[in-house]
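In this view, the complex is presented without one of its protein chains, the others remaining in place.
And then subunit A:
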Amino acid sequence: MDPEKQQLSDNGISVSLTPSPLDITSTITTVKNPAAGAIVLFAGTTRDNFAGKPVKQLEYSSYPPLALRTMLSIAQTVKVKHGLTAISMVHRLGVVPIGEESILIAVSSPHRQAAWKGGEEALELCKEKVEVWKLEEFGGDEGGVWRANRDGAVGVSLDNNKGEDRP
């Protein structure tokens, strides 16, 4: 059990935020259904570099009630659009050690094509909309950088507030 986990559920849908390590097996189990012949799982893991620059540590923060609401809305949209049987999305918060999962998305559907497509669309919408922010710490004098998914590479440097940090 995970007492700090925050979760919203709907028919065949589960979305959650947690500071604990993500559990791949239980995420898959959540979407398993005898009517579904396909399950697709996406696991996003934390990288050890940004554009070649070594990243020492990553930390995620969130606006939990809004992020959960956005995740639920994405899940509902994607489930209907692709005729999915079930969908589960979980994002980890706080410090995530390099190489560990920061997000898991599992979808199930009667056949594989809908699962592939639905899973991909759910991830892209998450990265575009869900109110979670990643702080990359590079170590040394530089301080941290708030990454932004939009435009790929824009971020705001933590220590000097000089604005955009383009690698």
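A few notes on this one:
By definition in this document, a residue touches a chain if its C-beta (ideal position, glycine included) is under 8 Å from a C-beta of that chain, and two chains touch if they have at least 3 such contacts; residues count from 1.
The rule we apply is simple: contacts and distances are computed from a predicted model.
For the omitted chain of this complex, the UniProt record lists the protein as "Molybdopterin synthase sulfur carrier subunit", which is one of "Large ribosomal subunit protein mL43", "DNA primase", "Molybdopterin synthase sulfur carrier subunit" or "Signal peptidase subunit 3". When the full complex is taken into account, the listed residue touching the unshown chain is A:Glu131, out of A:Asp2, A:Asp23, A:Glu100 or A:Glu131.
Think of the hidden chain as still there; on subunit A it touches residues 44, 60-63, 65-67, 69, 91, 102-103, 123, 126-135, 146-150, 154-156, 158, 161-163.
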